[in-house]
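Quick one: structure below, then a few questions.
The complex appears here without one of its protein chains, the remainder shown in place.
This part shows chain A:
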Amino acid sequence: MAQNIDPVNGSNNSTAMKDGDGPASATKHQSTSKRLQQELLTLMMSGDKGISAFPNGDDVFSWIGTIIGPKGTVYDGLIYKLSLTFPNGYPFTAPTVKFVTPCFHPNVDTFGNICLDILKDKWSALYDVRTILLSIQSLLGDPNNDSPLNGQAAHLWSDQVAYKKLLLEKFQNTKS
């Protein structure tokens, strides 16, 4: 009977085949792209405040993320953009995540590189875009000052008022 055809499978196949048309994605694993699409769906439906991400353009392997600084921290309300690049081996290999908006933070260097354990040696396939973004968001208010990439920021962290002043100054600079 025609009704017995699994509609979910049927639809996924056709979607995947459509995506396979592009030369860029043709070389990448279809399962990866499927997983990323699924993650996108989850992220879109989750409705988390303050974090968001979306594929950058023609490719599902490169995303732009947005983080709003968490309330009650010096970063409150500041909006930062990040780039997320997913390797073919994702989710078994960690994605590369960088700040695009310059971020004055003990664990972020001037090039936007982030020192965060789950993006390096602690990466696990159980993490996903949403958890990465949440981790980075919480990293903003809770830096790891033991291994700073930005010495000045780490040094200043103890003085939250001065830190906030400098941070806002720098943030305004990047905006203008």
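Basically, a residue touches a chain if its C-beta (ideal position, glycine included) is under 8 Å from a C-beta of that chain, and two chains touch if they have at least 3 such contacts; residues count from 1.
The definition used in the following text is that contacts and distances are computed from a predicted model.
Between the names "Protein CBG03417", "Replication factor C subunit 3", "Anaphase-promoting complex subunit 2" or "Chromatin remodeling and histone acetyltransferase complexes subunit", the one given in UniProt for the chain missing from this structure view is "Anaphase-promoting complex subunit 2". For the chain missing from the display, the contacting residue among A:43, A:78 or A:119 is A:43, taking the whole complex into account.
In the complete complex, the residue from A:64, A:149 or A:168 that touches the missing chain is A:64.
Within the set A:52, A:107, A:137 or A:150, the residue that contacts the chain not displayed is A:52. Listed by residue number, the positions of chain A touching the unshown chain are 1-3, 7-8, 10-12, 14-15, 19, 37-38, 40-41, 43-45, 47, 52-56, 58, 60, 63-66, 81.
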